[in-house]
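Below are the structure tokens for one structure; questions will follow.
Every protein chain except one is present and positioned as in the full complex.
When the chains are written out, they are named A, B and C in that same order, and each has its own residue count from 1.
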């Protein structure tokens, strides 16, 4: 497989491969980020950080069903101060680390980004798209072009790091929002966050299982929606897209790239294929590329568009 | 199981059981409706009818994936005139038959309903929610409270039949739209139509598989979303709800009833469990009800709400 | 099961007649005579075809140039890729000492029956003209007929079957071709008290029994068929009379 080259340049960041661990999956500690890197991820994303510490929702917070996963963790995180301590000397991780930053007000995002700015993060990702946490994302009206534009440009002003805006698959006008982010200075779009929310009821308990009742749907169920979002976004914006949603095999990753993604994120598949999923997906991609005459990731991006 | 009683009264229609065949599944001919009835459905729905005949999209129009089904049939139907011939003497079917009516303009709905009015339909269902057919549903802006209200009241004026409005799971403000339908005289809400749209790309062909490129997602992937929609709708409207989306077992049906549905629709599961799925689901419901001390469907409806 | 096309590379093309080509490709498939697959030509359409050759993983599909799709199909060259999903539908129930009756391209789904039954089968194959006769080098001693008599018996496959039945008995008759012909074959077999299995053709969409497009009197040709026996057909009024268009309109067939 010598001539196959999986490396990419994502908004100025050099990655050994295009497979990134999605935010909220194993991104709680520096030690785990390092473990994920050792397991083959081209870059890793930390669990989203807010100004104040958050305990998140009570358990159950994460369950699975026939078609994927349902979660309402509720953005539990130690707050920016503690997080800045946790994520010191990030070069130890071995691959680029992406900081996921959340907030309720525009000022919150600024404070958190500033609080983390002394650390060696390679990029900042801002999810404006959580479907199940009051005060954040969709439930805080951050899923509109205006809010997206305001928050993006505010953060743009205070950091030189590549800025990724993470969008929801729920919103019909996802392209409008992506354009707003692009115009406001975003360097990439991460598409998508979890979908829904959805609900699963235990019929013997006669109650929704998640303590928050509803949660975001991820995994296989989300993939066709995520692929469609990325396919549309590829036509709408010029900045690169990080395709996330239901990717668990090399074929899925290739499909996402052909839809128009320059890199892919993996979350739920860690459950289905273990922490080694990052390496597995890379190997499967290389094999397929070899069999189908592709040498570089670049040749695959957008291949499904005529 | 003698004392278990699955019969319900849905907006004035008497059903032997609450399991209804969803529109677009085996609803193309009277002969097939009868076959579905013989296989245990409590009521059946015809494939949606427009004024003019429609060939629909080219194949592939229906495919499956790990988490369900993706379809963009494109409302193929023979038009109201031929449909009126096809669906004569509906008492032969043996169970109540629901007419699904689509249109682009408000007048279209009226013409189709009038065209079918001489037939023995038990109810009229109006999907304002197809995510993948230009000129109809979401792509015609019918997924707004105003459009919903206009179309509903227009049809309300010209028919005495129970009127079901079928909604999309995509729309965040589904409850607002449902209320608009209720206020405009709808007798029930059918929730939900297919979700998305989604896209699946064949990576060797480097093209989306569906000829229309995108299609509605149904089956397991849709269930948690549908359950959540019905759970919310149950709190928002007083009229009964027909819960549709990913139901393939008795447990799924019970879950949907507990979320607040008075009856359930089944589509995709015909693929997974065969045309006998209607009878199977009824038997599984009866067994569960017996084991858990429920005698009637009525006792189950909304049980997940405190 | 995931119902999506798998792309295969055409590795050989055989001209069976001026209007029929057989396209070969390699694919592991659990196929039984009577079943069909859906063939996808990206950016064009997807249509049902039977498999007319199967030796291990070497598979052949014989295509009659008929309209838009099959014309495009005939333009495919060795090395081109097409999508295939399936197989779908019910198989023929094979029995020795039987007879296959194929009208035109209707010979295609019967060809694999002959391969399986070997010598235990009588082959009746007819076409309008001699040039339309298929598989002449493939099957020895076929009983041929043409409407103009240019080759073999002068008349239709039904006329020829009637002739043969005067002196010969069969366990079963398997037939495929224009539906009017099928209808008369079934009548003939009823008169002679011979079991008969027929492969029907209807316009298809899903191919796996959910969309209802392929209805024939409450039977889904894609999953309840395409093979039906005489007894089942006797309950299907549409057989020999009505087919359903892409738009779902009933039209005479």
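One rule holds in what follows: a residue touches a chain if its C-beta (ideal position, glycine included) is under 8 Å from a C-beta of that chain, and two chains touch if they have at least 3 such contacts.
Everything numeric here is computed off the predicted structure, so don't read it as measured data.
With respect to the full assembly, the chain omitted from this view is in touch with A. Interface note: of A:51, A:73 or A:297, the residue touching the hidden chain in the full complex is A:73.
Interface note for the absent chain: among A:5, A:144, A:176 or A:202, the touching residue is A:202. Residue-level contact of chain A with the missing chain is found at 24-29, 31-32, 34-35, 47, 53-56, 58-66, 69, 73, 76-79, 82, 86, 200, 202, 204-205, 207, 209, 211, 267-268, 270-271, 274-275.
In this text, only the chains that are shown with their structure count from here on.
Look at where the CA atoms of chain B average out and do the same for chain C: the two points lie 36 Å apart. Each chain gets a centre from the mean of its Cα atoms; for chain A and chain C, those two points are 51 Å apart.
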